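Every protein chain of the complex appears in place save one, which is left out.
Let's look at subunit A:
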Amino acid sequence: MAATTFREAFRAGLREALAADERVFLMGEDVGRYGGCFAVSQGLLEEFGERRVRDTPLSESAFVGAGIGAALGGARPVVEIMTVNFSLLALDQILNNAATLRHMSGGQLAVPLVVRIPTGPGRQLAAQHSHTLEGLYAHIPGLRVLTPATLADARGMLAPALADPDPVLIFEQIALYGASGELPDDAGPVDITGAAVRRPGTDVTLVAYGGSLAPALAAAEQLAADGVSAEVVDLRVLRPLDEQAVLASVTRTHRLVVVDNAWRSGSPSAEIAARVAEHALYELDAPVERVCGVEVPLPYPHHLEEAALPGVADVVAAARRAVG
C-alpha cells in the first residue's frame, strides 16, 4: 500500500495506458506543456513526447470531434475537456457523432474514444465551472458514463474504458484531485459495468455516485454511531445503469435515500427513484428520499455553495426520516 492522491491515481492510469498501447494518445487544452489544468497529466509530455501528448487549441468541438474521427481511424485517443461546463461546447460531437455513429451506420462503425471530464463542485468555482452534469450525458444511448469516486476506480477505470469499443466518458471529481488515501501497489484495471456496495448495511440504502459518495459514506458513519445500519451503493456507472445492484440493496434494506449533487429535476437521482418505483415499490417500507443539489446555478461564496449541495447532515436527516 502506498499513500496517493486521486490526481496521482488518474495520472498512473494515463501513464500505464500510454506505455501499454502505441495507439493511445492524450489530447486536450493544456494537457502538455502546462501539465494539465488540474496537473493530472504533469510530466507526461516529457515522458511520452509531443506526438503522444498533444496540446490543442481552445476548440472543444474540433478536438473532441477529432478524437471521434481518430477513433474511427484506428487510434485510441484519450481526450481531456478542461471542465464539465466546457464539455457543452462539444455536446454536438458527443451526442450527434460519438453516441450515434454506430447506430446510424447500422453497426459498421465503432468509436472507441475515451473523454475525461473534470466535474463537480467544492472549489468555489461558481456557476460556469462546477456543475454536476454527468446525468445529462447519462441520458444519451450509445455512451458509457463512468463516475470514479474511489482511488481504485481513479486508477483503474481508464484501461477498460480504452478497451471498450464504444465511447466512454470518465467524470473526474475536481474536489477529489488532491484527496489522498491508500492504494495497493498492484492496483490495476477495475470493472466498468457495475455498481459497488461501499459499505454493507441492513436498515437503509444510500445510493450515491461521484461527488456524492463522500457525504453518503460520512453519513453512514454517523448513522452507525446512532445504531442505524446504512448500506452505501456507489453507482460508478451511470450508463448503462446497474439497476440490479440498487434493487438488490433496496430488497435487503427496504428503505432508500438517493444522494446526488446534481439538480433534483431530471437528475440521476430521479432515474434511480423511478427504477425503484417501477421494479421494487412493494419492497419499500418508506417513501424514497432524495438529497440533491438545490436548483440554482452554483454560487461563488463558500457558505452558499455549501448550502446548495447535499451535506452530511442532510443525508443523515433523510435516512432518519426513512427509517422512522
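In the analysis below, a residue touches a chain if its C-beta (ideal position, glycine included) is under 8 Å from a C-beta of that chain, and two chains touch if they have at least 3 such contacts; residues count from 1.
Quick note on the criterion: contacts and distances are computed from a predicted model.
Q: Which of "TIGR00659 family protein", "Heme exporter protein D", "Nitrite reductase (NADH) small subunit" or "Pyruvate dehydrogenase E1 component subunit alpha" is the UniProt protein name of the chain not shown?
A: Of "TIGR00659 family protein", "Heme exporter protein D", "Nitrite reductase (NADH) small subunit" or "Pyruvate dehydrogenase E1 component subunit alpha", the absent chain's UniProt record names it "Pyruvate dehydrogenase E1 component subunit alpha".
Q: Thinking of the whole complex, not just what is shown, which of A:Glu16, A:Asp92, A:Asp285 or A:Asp314 touches the missing chain?
A: A:Asp92
Q: Given the contact definition stated above, which residue among A:Leu14, A:Val53 or A:Ile68 touches the chain not shown here?
A: Checking the options A:Leu14, A:Val53 or A:Ile68, the one contacting the hidden chain is A:Ile68.
Q: Just name the one of A:Met104, A:Ala127, A:Ala277 or A:Ala313 that touches the chain not displayed here.
A: A:Met104
Q: Among A:Pro240, A:Gly266 or A:Pro297, exactly one should touch the missing chain; which is it?
A: Only one of A:Pro240, A:Gly266 or A:Pro297 touches the chain omitted from view, namely A:Pro240.
Q: Tell me which stretches of subunit A touch the chain missing from the display.
A: 23, 25, 51, 56-57, 59, 61-75, 77, 92-93, 96-97, 101-110, 141-142, 144, 164-166, 240
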